[in-house]
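Provided herewith is a single structure, encoded as structure tokens, for subsequent inquiry.
Complex shown without one protein chain; remaining protein chains in place.
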Amino acid sequence: MQADEKPVLSTRDLTIRFGGHVAVDAVSCDFHRGTLTAIVGPNGAGKTTYFNLISGQLAASSGHVWFNGEDITRMSVADRTLRGIGRAFQLTNLFPGLSVRENARLAVQAHQRMGMDLFSMADSHVELIQRAEHILAEVHLLDKAEQITSELSHGDQRKLEVALMIAIGPQVLMFDEPTAGMSVDEVPIVLDLIRELKQDKDRTILLVEHKMDVIRSLADRIIVLHNGELVADGDPAEVIASPVVQQAYLGVAPEEKEEGAHV
Amino acid sequence: MMMKLLSGDSPRSKMLSAVLLLILFGLMFAPFLFPGTRSLDTAARICIFIVLVASYDLLLGYTGVVSFAHTMFFGIGAYGTALALVNMGASYSAIVLGTVCGALVAGAFAFVIALFSLRVKAIFFAMMTLAVASAFLVLISQLSGITGGEDGLSYRIPREMTPAFKLIKEKVLGVRLNGKLITYYVVFFSSLCLFLVLLRMVNSPFGRVLQAIRENAFRAEAIGYKVVRYRSVATILSAVMAALAGSLMAIWLRYTGPATTLSMDIMVDILLMVVIGGMGSMYGAVIGAVLFLLTQSYLQDLLGILQESLGSLPVVSDVVSPERWLLWLGILFICSIYWFPKGVVGRLRGT
Amino acid sequence: MSDSLIKPRIERPPLSEVIEAKAPLFLVPVLMLIGLLAIGSGSTWLTLTAAGLAMGMMIFIMASGLTVIFGLMDVINFGHGAFISLGAFAGFTILGLLGGWIESPSIALNLGAVLLAVAFAMLVTGLAGYGFERLIVKAVYGQHLKQILVTMGGLVVTQQLIYVIWGPDEIVLARPTAFQGSFVVLGAAIEKYRVLAIAIGLALFVAMRLVLSRTRIGLLVRAGVQNGEMVEALGYPIQKLFLAVFMVGCALAGLGGVMWGLYQETITAHMGAEVMISVFIVVIIGGLGSIEGCFIGAMLVGLLTNYTGFLIPKLALVSTILLMGAVLMWRPQGLYPVVKAH
């Protein structure tokens, strides 16, 4: 990690409140090119909300999101996506009634900004289809290109989810629990995929994940959210061992006294 | 060549291809195959409604948006042409100017409605369009100084397009080649062109985005499509197409009134045609329009016969009376939403 | 237990927010005032205002069922208009049978006939609502697109069935003797029937509010609007509640139908679908799912229709559309949205 290089993505005092509840509380963090950062924290810590603020599904109450030196805090989801922030969702989020190829083709087409083309035939843009197929090959789905997406296995849907993200040519890739709800034999496929994506040093990867073994094998850095606040940031081994993480995951300290009093 | 005309969207079923060819053939030679004023009128209406229903399907079937303002746009087109013909006299330039203005006004109206209500739930949009379209209908009926009110407008069209004009003196295949015939072919070929344009639109990159939005608007936004913008454009395009169909109607009937263009009954008819024919397939519009209009024109005769044979039974004869054909279509409509949502086209394709 | 952290604390909202929240309450008086200024003549204004309120009350009766159903079940019944017509026909059938009562000068007999007609109409529409929910709506909960289409289909079929049962012609019936004619108040003629309509509408509004705030069923409805799943987890079968509310909503449409029919003195199978336009505008203005919003919206629409109907007759309906546009620019979700439209 080159610390002197300008960050690709950074958040400054990023905050969102729902009523009185502060879900993400003044989180400032930089993400650099070529790194994979894992975001951990217990349930309800604000990880997915933090993702939503970066990719634009939620509007920040205060604070800023910067991307390549541009303030994107008030930008629409589509604009952020076109600028290069890709997102794979926690719950698979695809076009269920369309074929796998069409799913990928749509994402490539969005990247080429050809959506408003009204009078050419979609199927006549061969280079687009080839690009889509190339991406499907990358995630090992090319042989299922003709299938209707809703008929795919869950693991394959997750792969397609990743394919859609790659197809938009992202600089930042955000994975929200990519292995959740997957069977044991499907998990390594997705992890290998992330590992491959990581090879490209132009890419910046953000990963929300709970399985510590996964994090240890993939992450360059860990940040910990707890009750919406960023409580730890640094080298994976150190952060995992830090008391603050221990406390966030295993419970609160005052309890020990209580225990003593009662037992 | 053929595929290019169809924009690569083949019927994908022998049965469906056969039916479509039959319809195309039937409409193309309608004046010779089914002589008579009533059948020619039915054929022309079918042509116009195919465009109208197909343009509605662009919105409902492809984009997943329910609008009840489609007849308003149809009416705007019709009144545009009608007003031009009334005020400028029976000239071709009046037709062109009226048609263009009608389409532009329809597009502008659609833009305003989209601006107000496309960001919110589908239900909201449906209610809003229903209210606006109804108010428009009332307004047109009341501004009788301009629109002729409830009575509508009757006007002349260029002489070459009227029955009075004879192309040649002799009959061909027992049919007189007069101006009415010319008008029919103007309607037929315009409708064919408009339909092919719509078919191209839904198979263009744009059309695919609409399908993506229908399937999952949230994700469409998250791969970089501005959903509201696409929905708005689809609404505008659909409105413009409906207005053009309205202009054809104005020319064909040489009369424009609330009942023939704006009424909510027509809106319901369009809905029935789209759903029974098959949502999300332009061919569904063709099948739906043909089926519905033939039923409307001829099923009544059939039910009339049925009723006579059941004449003695009091309730039964009421239920099958020719005036109650809409009851049966309504039931068919509800059934198709539940059991074959892809309509007749879906059935024919075996999906 | 350290009390500092669980110390009771509720923040008081700033004054501006309180005013903003109450602002819709001022709309009706403001509109009345504008009406007075525009019309000039006090007695004309009074007549129009009474007419507007009466019309608003009747629309409220029809719209309240629709909006409660939407709030609780997330269902908009585009076939609601059919129940208005159905109620009118059912009620008029009874009134037709009780012709002697209606023509008699006795207020008691007049009122008795109307009450019987209303009861029968509500019974018929309530039962029809039962069938409608089971046959048509139940299978499409949560699927808006299908819901709109299928209830629209239901509208067509019900209208046709009305034709089958009552024939295709409109039915004309004079109001009972006691409700014909007008009172004269401060030099303004106010139709007796309008006073009755206002009374019934107000009574219904108060009753609905009481039922919703004071009874267990009301509690369940309010809870169900927010979180149906939790209501079930507390042990209440929400499907039955849905069905009951749907039937009540349809019965209210029936009540509204009879009243609207008596107001117009003419009924057709299409009348419901026609009034529905105002009903939809009212529901949108009020905010989906809200009784209070619906009530205010109905008053605004009723008054505005009558004022513009007097001032610029041709723009009566269009003016309500403009009102809707204005309200939505101010509050994109309507005055008091219970259910967010996004």
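Each chain gets a letter, A, B and C, in the order it is written, and its residues are counted from 1.
Convention: a contact is a pair of C-beta atoms (placed from the backbone, for glycine too) under 8 Å apart; a residue touches a chain by one contact, two chains touch by 3 or more.
To be clear about the criterion, contacts and distances are computed from a predicted model.
Set against the options "Oxaloacetate decarboxylase beta chain", "Amino acid/amide ABC transporter ATP-binding protein 2, HAAT family", "Phosphoribosylformylglycinamidine synthase subunit PurS" or "NADH-quinone oxidoreductase subunit M", the UniProt name belonging to the omitted chain is "Amino acid/amide ABC transporter ATP-binding protein 2, HAAT family". Within the whole complex, touches from the chain that is not shown fall on A, C.
Within the complete assembly, C:L219 is the residue of C:A189, C:L219, C:A244 or C:L311 that touches the hidden chain. Against the chain not displayed here, chain A makes contact via residues 19-21, 42-44, 92, 152-154, 157, 177, 180-181, 183-184, 210-213, 227, 237-238, 240-241, 245-246, 249-256, 258-259, 262.
Interface with the hidden chain, as seen from chain C, comprises residues 1-6, 8-11, 216, 219-220, 222-223, 225-227, 229-238.
In this section, only the chains that are shown with their structure count from here on.
Contact topology of the protein chains: linear, an open path with no closing contact. Ranked by distance of CA centroids from chain B, the top chain is A. For this pair, chain A with chain B, the centres built from the Cα atoms lie 46 Å apart. Chain centres here are Cα averages; for chain B and chain C they lie 34 Å apart.
Measuring from the averaged C-alpha position of chain A to that of chain C gives a distance of 48 Å. Listed for chain C are no residues, as none touches two or more other chains. Of all residues in chain A, none touches two or more other chains.
On the side of chain B, the complex with chain C involves touching residues 64, 66, 116-117, 119-124, 126-128, 130-132, 134-135, 138-139, 142-143, 264, 268, 271-272, 275, 315, 318-319, 323-324, 326-327, 329-331, 333-334, 337-338, 341. Against chain A, the residues of chain B that register as touching in their complex are 4, 7-8, 200-201, 203-209, 211-212, 215-216, 218-227, 230, 233, 237.
Listed in rising order, the residues of chain A touching chain B in the complex are 55, 57, 76-79, 81-82, 87, 89, 93-98, 102, 105-107, 109-111, 113-125, 164, 167-168.
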